[in-house]
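Here the complex is missing one protein chain, while the rest keep their positions.
Labels A and B are assigned to the chains in the order they are written; within every chain, residues are numbered from 1.
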Amino acid sequence: MSATTLIQHMLTGISLGGAYALIAIGYTMVYGILRLINFAHGDIFMMAGYFMIFAMASFPWFISIPITLIATIALGVLIEKAAYKPLRSAPRMSIMISAIGVSYLLQNLATYLFTALPKSYPEVPFLKKIFQFGEISASLVTLVTPVLTVVLVIVLIQLINHTKIGMAMRAVSKDTETARLMGIKVDTTISMTFVIGSLLAAVGSILYFTDRMTVYPFSGSLPGLKCFVAAVFGGIGSIPGAVVGGFVIGICETLLVAFGYSTYSDAFTFLLLIVVLLVRPTGLFGEAVTDKV
Amino acid sequence: MSKKKIRDILLSVLLLAAAGGILAWLQADSSNHSYAISIIERSAIYAVVAVAMNMLTGFTGLFSLGQAGFMALGAYVTGILTIPVELRANVYYLNGIAPWLENVHLPMLPALILGGLVAALFAALIGIPILRLKSDYLAIATLGFAEIIRAFLASPAMNTITNGSFGLNNIPAFSNIFVPCVIAAVCILLMVLLINSSYGRAFKAIREDDVAAESMGINLFRHKELAFVISSFFTGIAGGLLAIYMRSIDTKTFQVTLTYNILLIVVLGGIGSVTGSIIGSFLINGGQEWLRFFDEPLSIGGVQIPLFRTGFRMVIYSVLLMIVVLFWRRGIMGTSEFTWDNLFGLFRRKKKKQAGGEA
Partner (left out) sequence: MANNVLHMETITMQFGGVVAVNGLTLDVNENEIVALIGPNGAGKTTAFNCVTGIYAPTFGEVSFHGETILRNSPQGKMKKLYAGDVPAVDVKPLIKTPDEITKMGIARTFQNIRLFGNLTVFENVLIAKHMRAKQNVFSATLRLNRAEEARMRRESMELLEEQNLAQYKDEIASSLPYGLQRRLEIARALATGPSLLLLDEPAAGMNPQETMELTEFIAQIRKDYHLSVFMIEHHMDLVMEISDRIYVLDFGRLIAQGTPDEIQNNDRVIEAYLGVSHDAED
């Protein structure tokens, strides 16, 4: 494989990784605060794809994108309020089953509403613009994704470290009960986490599907699982970890496909999960939590 | 023997005889009852998987979502080995069949058991790393492995064995309705015996409190592995039964949705109740047929009712799952089991209520 093709593949990988990173942040933040794998997160990402399709059917892109973002946020918060909030004090297994139920519902709802056939994703013209650097060509979306990802992550980290709501989030994820006693509005804080997670998922969705070009009801499930693995790899609860994890998985997957092992590119992700959980369960940047006996 | 015990045994024998009688009656005129037979067969098969899943989730406290993968293993082993040798050229017409496999043929029962063993062996291997994981990590890891199994079975490298993405067909059907029902009953009986044995108590101890269980001398890993392997064995057998029931399978049959359907049965029936899982299976599978009209366009007085079209049934199912989880967490049976005492108790309570209402 020549250097040019390698660079070409690396570009694709980095771009895919950027989208993964944005989704992975949603997993890591929700897990950090609720200790819940939000099985529905991948399906929120899928629904964002459909929102964009329908918005673009009647509006230009600069109106469609805000519509998509807002609709996705609304969906995320609705799910939290309807399916997770009533189960705060329930056994963990119930909340997990509820999350699976939401995922199952969204997939079935999408099949019912939009049929199981892939729908083509609308083109945002300027994102598809092709740039040529010598022999390497890349569309703008490929170049924008990693940059946008990094910018959003920096903003997010500033938000978490330096604002009141960010402080509340950190407090709730450390100790929900104590945070409540300190007068932090726990429910608002949790909703805010879902707002941020869904917003990033929507951005990720636009970047991801612009490259993939079709959406179908199950197109969120496998990327969702992969992004969860990315979050675990980086250390669940850690935002920089999720970003690194997203990029690692995106790049590895693209390279595996490029070298002709596409059958095993999905299997690779889960192998990575197993290896991480065995060798370093806290992930790259995670903190160890010991149960008190 | 107490009077009550005699009564219970008598009633149970009567119930079994009645069930057998109904099955015999259906079988006697099978062409007219093919619909009912098909529902009962599928319910029995799903009941085995549901009980196996419940053994892990409800009794050992291990939340595993790998059912579809283990079913796929059992289904493929059973399918490949039972397809008549003379029909194999037809089935594998695109890729051909591996020469070593060409003439290997097994009768149904050994093929099913072999399918279960393959699933169990695979479970034993992946159990070593993943059973050390905490609940939600375990769920996602098993889900991941199920997907890997599916990808592996459909991969081009497996073309001459599993027929890759083309799937298998011409799998011989059950000779009569008793075959799947009796096999399912035996599987469930064995699981019930295990759950009520000393090992079952150890499983429940782990579910209740793993630290305390360990301090009672229960080796956590060994017992979790045991529960996982045995559950996967029966899941594999059920997968084999499903292959025979469907007669043609491909890897799309064994998507995550299948696992979620089983989960719905377990949750509806009650996590931790074997009879609940069995009742749940018959309700969901029976209901699935009954709800089929939701998937067909419906017009009343010439007006199309817009809700009714393909996929509506699955939406109802997922809403049902959410409702059970959110508002009715114990499901039909909670953690209790069906006993004659409970049944009579139920009637008595109802009577009392009525009497109380009238007074």
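Note that contacts are C-beta pairs under 8 Å (C-beta built on N, C-alpha and C of every residue); 3 or more make two chains touch, one makes a residue touch a chain.
The model shown is predicted, which means the values in this text are computed figures rather than measured ones.
Q: Of the listed residues B:230, B:246, B:278 or B:333, which contacts the missing chain in the full complex?
A: B:230
Q: From the listed residues B:23, B:194 or B:278, report the one that touches the chain absent from this view.
A: Of these options, the touching residue for the absent chain is B:194.
Q: Who touches the missing chain here, B:12, B:30 or B:219?
A: B:219
Q: Extract the touching residues of chain B with respect to the undisplayed chain.
A: 190, 193-194, 197-199, 201-202, 204-205, 208-209, 211-220, 226, 230, 335
One rule holds for everything that comes next: only the chains that are shown with their structure count from here on.
Q: Could you put a whole-Å number on the gap between the CA centroids of chain A and chain B?
A: A distance of 32 Å separates the two centres.
Q: Report the residues of chain B in contact with chain A in the complex, numbered from low to high.
A: The touching residues are 57, 63, 65, 129-130, 132-133, 135-137, 139-141, 143-145, 147-148, 151-152, 155-157, 211, 256-257, 260, 263, 267, 271, 309-312, 314-315, 317-319, 321-322, 325-326, 329.
Q: If we count contacts the way the header does, which residues on chain A are in touch with chain B in the complex?
A: Of all residues in chain A, those touching chain B are 35-37, 83, 86-87, 90, 92-94, 96-98, 100-102, 104-105, 107-109, 111-112, 115-116, 221-222, 225, 228-229, 232, 263-264, 266-267, 269-270, 273-274, 277-278, 281, 291, 293.
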